[in-house]
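Shown here: the complex without one of its protein chains, the others still in place.
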Amino acid sequence: MQKYSAFELFKRALGGHQGWERQWRQPALKPAYDAVIIGAGGHGLATAYYLAKEHGVRNVAVIERGWLGGGNTGRNTTIIRSNYLFDESAALYDHALKIWDTLSQDINYNVMYSARGVMMLAHTVHDVQSAKRHIHANRLNGVDNEWLTPEQAKEFCPPLNISQNIRYPIMGAALQRRGGTARHDAVAWGYARAADALGVDIIQNCEVTGIRRDASGAVEAVETTKGVVRTKKVGVVAAGHTSVVMAMAGLRMPLESYPLQALVSEPVKPAFPCVVMSNTIHAYISQSDKGELVIGAGTDAYTSYSQRGALHITEHTLDAICELFPMFRRMRMLRNWGGIVDVTPDRSPILSKTAVPGLYVNCGWGTGGFKATPGSGHVFAHTIARDEPHPINAPFTLDRFRDGYLIDEAAAAAVAH
Amino acid sequence: MLDVPTRRITAFADRSFASPADKAVRIAEASPAARFVVRGRAAVPQTAAVALGFPLATDVCRAALGGERVALWLGPDEWLVIAPEHEAESLGAALASALAGVPHALVDVSHRNVGLTVSGPKASYILNHGCPLDLSLAAFPVGMCTRTILAKAEVVLWRTAEDAFRLECWRSFGPYVADFLEEARTEFK
Amino acid sequence: MLIINCPICGPRPEIEFRYGGEAHVARPAGTETLDDQTVADRLYMRTNPKGLHFERWRHAHGCGKYFNAVRDTVSDFFVTTYKAGEPKPDVAALLKDQAR
Partner (left out) sequence: MSAPFRLPAGGRIDRSKPLSFSFDGKSYPGFAGDTLASALIASGVHLMGRSFKYHRPRGFLTAGPDEPNALVGVGASDDRYTPNLRAPVVELHDGLVAESQNRWPSLSFDVGAINDVLLGRFIPAGFYYKTFMWPKSFWKSVYEPKIRAAAGLGRPPKDPDSARYTQVYHHTDILVIGTGPAGLAAALAAAKSGLRVLVCDEQPEFGGSLLHDLSSSIDGKTPAQFVADAVADLARQPNVTLLTRTTAFGYTPHNMIGLIERVTDHIAHADPKLPRERMWHVRAGEVVLATGAIERPLVFPENDRPGVMLADAARAYANRWAAKPGSRAVVATADDGAYRAALDLKAAGVEIALIADMRANPTGALVAQARAAGIRVETGSVVTGTRGRLRVKTAHVARLDANGNAGAPEPFACDLVLMSGGWTPTVHLFSQSRGKLRWDEALGAYVPGTSAERERSAGGCRGVYDLQAVLADGTAAGEDAVRAAKGMPGPSRGFMVTGSPATSGGYLGAVPHDRNPATVKAFVDFQNDVTAKDLKLATREGMRSIEHVKRYTTTGMATDQGKTSNMNALGIVSDSLKTPIPQIGLTTFRMPYTPVTFGAFAGASRGDLFDPVRRTPAHDWAVAEGATFEPVGQWKRAWWFPKAGEDMHAAVDREVKAIRTSVGLFDASTLGKIEVVGPDAAKFMELMYTNAWAKLGVGRCRYGVMLREDGFVMDDGVIGRIADDRFHVTTTTGGAPRVLAHMEDYLQTEFPHLDVWLTSITEQWAVIAVQGPKAREVIAPLVDGVDLSTAAFPHMSVRECKVCGVPARLFRVSFTGELGFEINVPADYGRAVWEAVHASGKPFGITPYGTEAMHVARAEKGYIIVGQETDGTATPDDVGLGWAIGKTKPDFVGKRALARPSMANADRKQLVGLLTKDPKTTLEEGAQIVADAHVEMPARMIGHVTSSYQSPTLGRSIAMAMVKGGRARIGSSLFVPMPDGVIEATVVEPIFYDKEGARLDA
């Protein structure tokens, strides 16, 4: 892999930047692979990278129906944090957060992980109780998360409106300083480039259309729009499309796919130093390196694969933003888009073996899986390579829905960005 | 026994609706009323007529009127009866005895709701600031009534004349609804 | 904001409605002797199709009634709506009709 560094940049600049190599190849689909990953989002690409890097499984194809990173990875508000309530979740997300810290260096691609702090606002007594519960649980799990008074919150985020006269005055906030954002596209591209360099074939514009099983019921091949590929291991990492892909193997999933919108403002000079989330009034906001305010909305009411949301949802998002940050009222929306998020009943992901031997599934990240990308790929690669879960993802089975051992972050927090 | 005034203090008791915008759209509190929710199956509309003087409407989204009483169709098995305040007890009793023979539900909601009238040449334009329905006369003729949305509140909307509506909402939403309409008609002040 | 055809009130704007999830999912009633897997399936497993979806809506801020709908989850256009309790419609026939 060609090295990226300031020195290389300088050197190539003198050559008119003609010397840069392709970041990834455009390989042809081979007839057989040791493992096939369906979906070249961040999670799928990270899975392939760690399969190759940590488990020596390099004869891997990542099959993508569109362009790599074009799913939710390429359309999320990039909020990264690990202050989840339950031990299982905190372990999973903090595993990811630790990898984020050194990810750029590891894959030699600057993913612009910016630990600017994620602040979650409390507007009601119930919010305060819930935030404190999180803070204490996090502290004992070694995950940073601290309580701020409204004044401290304003100091951390000066644009915040802490007037007691607004409709839902701010009673305080929980702050995770290690939380922040990263450049979403760079995550996909960085993993793609690093995986490609280890021999992984990334096949774009190739849709998986079927999963073949042998007489014993185990996976033997996947059918794609570019032909059939033999393989004994298939990892499904198809986010919003998971139900569709799993149905190809005859499995029903505890998932519903909803539209989730986001939007950006026109770019402006730095005005917003951190990430702010408010679950009670439904608004999420940060400012990107390029200067746009990046704002997330709630899901639409109904399941859909349309990749767009309704105007009234946008309106509810922006009225909340304007209420919290009245100086942004004259800012303007530049672009609005939607993703398809796969939501589980307990709002926790599934990283699991399945009833079909050789078929593994990584899904259910819903509105909040970008932050988990490196950790998810890491433990899922382990699950596929060893045919058994890593201790961190062991609780996130598909069976938990049958047995009732839900990891109900939704009930605990109401939302999960 | 303490002397307690039983005058109704509605959610609009200390509110004045008069405004320079009245020429375009007049907003006023409807006088306090007796209100009943009547529920039941197919036999109910006719049976209720004994007490009401007229059957409940069976046409979708239509009001049935008689004297000062009105029964608004809200659903295939749901009507909102509005009558003068002084009829609260008598009409309630009459309805109860008329309906006694058929399965039904009769619930007094006289105080649950507040009523507003919105009238004038700009009435539908102002309502459309929060109401997503087509309020043209063709789509929402006089006599039509329905539950719907006004901005962030649920309301019952009934067109009483070409340029007049009656609007009902739950008591605690009254100030919001009134404030919203007030804000909407600012441009006509 | 979609327009949804309430089988009782006619076409009305989406914000008057509440979505009710997949339709025709049998309830795990207390008396039934169902095995745990079936119970879990009914509670949690969903078809979640990309394409035609049988789903429930309630005209919550209208007539208040639940009804069923068939919607294409890719285009968000409805094929039809029908009253709760009515059988699944013949979607293929309906689609042929609409194409004409």
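Letters A, B and C mark the chains in the order given here, with residues in each chain numbered from 1 onward.
Everything that follows uses one rule, which is that a contact is a pair of C-beta atoms (placed from the backbone, for glycine too) under 8 Å apart; a residue touches a chain by one contact, two chains touch by 3 or more.
Predicted model, so just to flag it, every value in this text is computed and none were measured.
Hidden chain, full complex: it touches shown chains A, B, C.
Think of the hidden chain as still there; on chain A it touches residues 4-6, 8-10, 13-18, 20-26, 66-70, 74, 87, 91, 102, 104-105, 108-115, 123-126, 129-137, 139-142, 161, 166-169, 183, 185-186, 189-190, 204, 265-271, 281, 287, 289-291, 306, 308, 310-311, 314-315, 318-323, 326-337, 345, 403-406, 408, 410-412. Take chain C: the residues that touch the chain left off the picture are 1-3, 13, 18, 20, 27-32, 34, 36, 39-40, 43, 56, 58, 60, 64-66, 75-77, 84-85. Take chain B: the residues that touch the chain left off the picture are 1-2, 4-10, 32, 37, 39-41, 77-78, 103-113, 125, 128-134, 136, 139, 151-153, 170-173, 175-176, 179-180, 183-184, 186-189.
Heads up, the rule we're going with is that only the chains that are shown with their structure count from here on.
If you average the CA atoms of chain A and of chain C, the two centres end up 30 Å from each other.
Put simply, the C-alpha centre of chain A and that of chain B have 49 angstrom between them.
For chain C, residues touching at least two other chains, in rising order: 1, 15.
The touching residues of chain B, counted against chain C in their complex, run 60-61, 74-76, 78, 132-133, 146-149, 154.
Against chain A, in their complex, chain C makes its touches with residues 1-2, 14-15, 17-19, 21-22, 36-37, 40-41, 43-50, 53, 55, 71, 73-76.
Interface of chain A with chain C (complex): residues 241, 243-244, 247, 252-257, 301-306, 310-312, 345, 401-404.
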